[in-house]
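Every protein chain of the complex appears in place save one, which is left out.
The chains carry the letters A, B and C, assigned in the order they are written, with residues numbered from 1 in each.
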Amino acid sequence: MHPPVEAIKIQKGMNADDLVKAMRGAGVMGAGRMGKAAEILEKVFTNSDCRTFFGFAGALVPGGMKGIIIDMLESGVIDVMVTTGANLTHDLAEAFGHRHYQGSHHADDEALNKIGLVRMFDTYMPNKVYEDLEDFFEKHYDSFKDLETIKEFLWKIGELMPSTEKSILKTCYEKKIPLFCPGIADSGIGLMIWGRLAQGKKCQVKAFEDLKEMMDLAWTAKQAGVIYLGGGLPKNFIQQAMQLAPNAASYGVQITMDRPEPGGSSGAELCEGISWGKMEPQAKFVDVICDVTIALPVLWAAVKNRI
Amino acid sequence: MHPPVEAIKIQKGMNADDLVKAMRGAGVMGAGRMGKAAEILEKVFTNSDCRTFFGFAGALVPGGMKGIIIDMLESGVIDVMVTTGANLTHDLAEAFGHRHYQGSHHADDEALNKIGLVRMFDTYMPNKVYEDLEDFFEKHYDSFKDLETIKEFLWKIGELMPSTEKSILKTCYEKKIPLFCPGIADSGIGLMIWGRLAQGKKCQVKAFEDLKEMMDLAWTAKQAGVIYLGGGLPKNFIQQAMQLAPNAASYGVQITMDRPEPGGSSGAELCEGISWGKMEPQAKFVDVICDVTIALPVLWAAVKNRI
Amino acid sequence: MHPPVEAIKIQKGMNADDLVKAMRGAGVMGAGRMGKAAEILEKVFTNSDCRTFFGFAGALVPGGMKGIIIDMLESGVIDVMVTTGANLTHDLAEAFGHRHYQGSHHADDEALNKIGLVRMFDTYMPNKVYEDLEDFFEKHYDSFKDLETIKEFLWKIGELMPSTEKSILKTCYEKKIPLFCPGIADSGIGLMIWGRLAQGKKCQVKAFEDLKEMMDLAWTAKQAGVIYLGGGLPKNFIQQAMQLAPNAASYGVQITMDRPEPGGSSGAELCEGISWGKMEPQAKFVDVICDVTIALPVLWAAVKNRI
Partner (left out) sequence: MHPPVEAIKIQKGMNADDLVKAMRGAGVMGAGRMGKAAEILEKVFTNSDCRTFFGFAGALVPGGMKGIIIDMLESGVIDVMVTTGANLTHDLAEAFGHRHYQGSHHADDEALNKIGLVRMFDTYMPNKVYEDLEDFFEKHYDSFKDLETIKEFLWKIGELMPSTEKSILKTCYEKKIPLFCPGIADSGIGLMIWGRLAQGKKCQVKAFEDLKEMMDLAWTAKQAGVIYLGGGLPKNFIQQAMQLAPNAASYGVQITMDRPEPGGSSGAELCEGISWGKMEPQAKFVDVICDVTIALPVLWAAVKNRI
């Protein structure tokens, strides 16, 4: 009934997949939850009846996760993606040839400001990113002004942006993966559109219009698997689609450092979703309490080997 | 140069304001930060040149904070408010006569689902809230369909909603306090609009349009004080306005349980904003690492006494 | 069955007790748990059949909590105290006339080292504290060398230390409150004893001997109330006494910022103790997820008014 905890044994040269399988035996605390997450992700990614909804928030591009997310997109394991405007802004910045830099969280912020670096904990980005964003949206604004959904707006960025560097936005566009970002106004990209509005230009992108496609995707899924990296709007936007859809999620993996006790969506345990009808009572799911930039590479290294 | 820590002394029957003043002497760890937060809030609220931008996320209405937020709005200390769709949905639910209930985070979620209760950590809400929301938006939809900003949309809800119970939405409407919610599609209110869109109705609310007023409010502020409860979009939406405005924030108080290390905006220390130009280098600010539902009542009890 | 959440209403000049009573109505998230904690503490402190076991860890003296703990000791509400060697070292340092200072967690640690300040997050202590500790133990060592329990050892410090400044150690000694510190070797006080051992002197204090008195105190309690500030050894030392005693704890209040998921004792929810027989199944208890330096002053201000 209760399987015994098996102490993890490490072999020299062990591959990441075998490591995560060994972690599964370690029980249900951190290591065991990682092992269980890999098992669920494998099921989600290999079940052709299961539509994968993938939400991610937090500084994942500055945190070095861009390549993994693009790899997942290219592997075809993500059917629907929801993220924050900040991640897309960072993605776009790198597409323009900018980089993020390793710094320190004890840096002198006033000094950073003077040399044109902005800080995200211990990672920096050059402030001049915004100049290239300005140029891009100024140059291409006519292509954006009549679009009505945020998804079309983001795919259009993906179409028009440089292709020298792989990007999340361009990959979604090229692979026609629905990409939602309900809080897009709250981002560097939003500020660029504001710049145009301040010039008297118009923008027809609607606040609620994407809900139609998002709800259709949830509604028509035979089964749904939900993956949440870091809480925030992306998680909740998928959660509420599950709530209304006839089938709630059958699988769920959440990775977060947020606490459940304050009651917000970001830190809420997945089991809570059962009360809402967001998660099937018999669903397989797991909450991994971990920094996404630690858990995601390990899990993807394991799961990529299995699919 | 470094003031000594003064051990807090508690007097029988002590009022909350004196308590928080005593906490100030306790240094700069938790207690001292609470004391400092009260001092900064007092400055923000009594400085007529200072425009107050107040962002709050998390389950604050289920957490019993509604009365305090309304009291702050009625006291005139909040000039601009930004929040999540979830808080406004809960606020609306209570305006329709529903209540939130004290429960347990170890509840059986499947059993709760069967009796129509949804769970937020250890607090419940009846699921039938959504029926009243449906009725409200169905009945009044003509009043919403031509509005173009989220702020107008929210004020319209405030105008049309019942007035039997005090509410955040109605108070903002009546006192003409600008209320922003860039992620409104991601909420129970968003789902209601989706219900109308699914019937073939239209909605003209734009995704980026509110940025004009929000940026104007930041741009025209002689001084700005920023207050962030719980991170999320509300914090970042104000932060980015500060970033572009000629004057960054002169005062800041943040209350959050999120960690800074993963690099996301929610857990970021306020000092980080100096690198971005969101916070003046000489600004007075403090990060209070605390559950908002604990810190806010204590701080408001103290500050209300001073203004 | 499930009481409704009552939004907190703040009155100008409100006393801290009324504030905490209002927080109780806010439900069971942070605010409500604070309210519930005050109710339980009131019961524990006013029930003459209930023996109070009070464990505290973390930087509470540097955090300004010394006065509150002494006030609780003097009020007679604490029957048995367990703490860390670090807190007692800080307490002793202040008794020698040293102070802790308000600093910054972004300080230059090498510079602090050069000017003789040691840092605990954002609070400093002068390094020369250790010189006075050296002198004290060198001078009085004959009084310590034949003692056999840690409790006697600590009471002896309380007896011999200066009395110009109130202290936890001296108050425990004077009021004959049993004071346990199973990890005493792991502290500045421990280092002082090591200094004498290195000179070839002897010390007879035993590692396990205090368990006899601690277990007797647990064994003879008609009822037990346990209060844990900050986890660590103090919590577990009381927990294990409850485990073996015929009556487990009837009341419990825990204040901690540690997470439960890694499985350690510090972050463990009190309900877990029921499986161990540390907590009665029908006990009244609450976990307050909060920085102790914020929660304790508020709770003591409320509870002091009620007893």
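As a convention for this text, a contact is a pair of C-beta atoms (placed from the backbone, for glycine too) under 8 Å apart; a residue touches a chain by one contact, two chains touch by 3 or more.
Keep in mind it's a predicted model, so treat the numbers as computed, not measured.
Peer 1: Which of these, A:31, A:157 or A:226, touches the one chain of the complex that we don't see?
Peer 2: Answer from the full complex: A:31 touches the omitted chain.
Peer 1: List the chain C residues touching the unshown chain?
Peer 2: Touch with the absent chain occurs at residues 57-59, 62-63, 86, 105, 107, 109-110, 112-113, 117-124, 127, 150, 182-188, 190-191, 193-194, 197-198, 203-212, 215, 230, 232-233, 236-237, 240, 243-244, 257-266, 268, 271-277, 281, 291-293.
Peer 1: Applying the definition given at the start, please give the residues of chain A touching the unseen chain.
Peer 2: Against the left-out chain, chain A lists 2-10, 12-17, 19, 22-23, 25-32, 34, 59, 62-68, 71, 99-104, 106, 121-124, 257, 271, 288-295, 297-298, 300-301, 304-305.
Peer 1: When the complex is taken as a whole, what residues of chain B touch the one chain not shown?
Peer 2: These residues touch the chain not displayed: 29-30, 106, 259, 261-263, 289.
Operating definition for what follows: only the chains that are shown with their structure count from here on.
Peer 1: Compare the two sides of the chain A and chain B interface and say whether they are made mostly of the same residue numbers, over half shared, or of different ones.
Peer 2: Over half shared, hence same.
Peer 1: So what's the Cα centroid distance for chain B and chain C, whole Å?
Peer 2: Those two chain centres are 35 Å apart.
Peer 1: If you average the CA atoms of chain A and of chain B, how many Å lie between those two points?
Peer 2: 25
Peer 1: For chain B, write out the residues touching at least two other chains, lowest number first.
Peer 2: 59, 62-63, 121-124, 257, 271, 291-293
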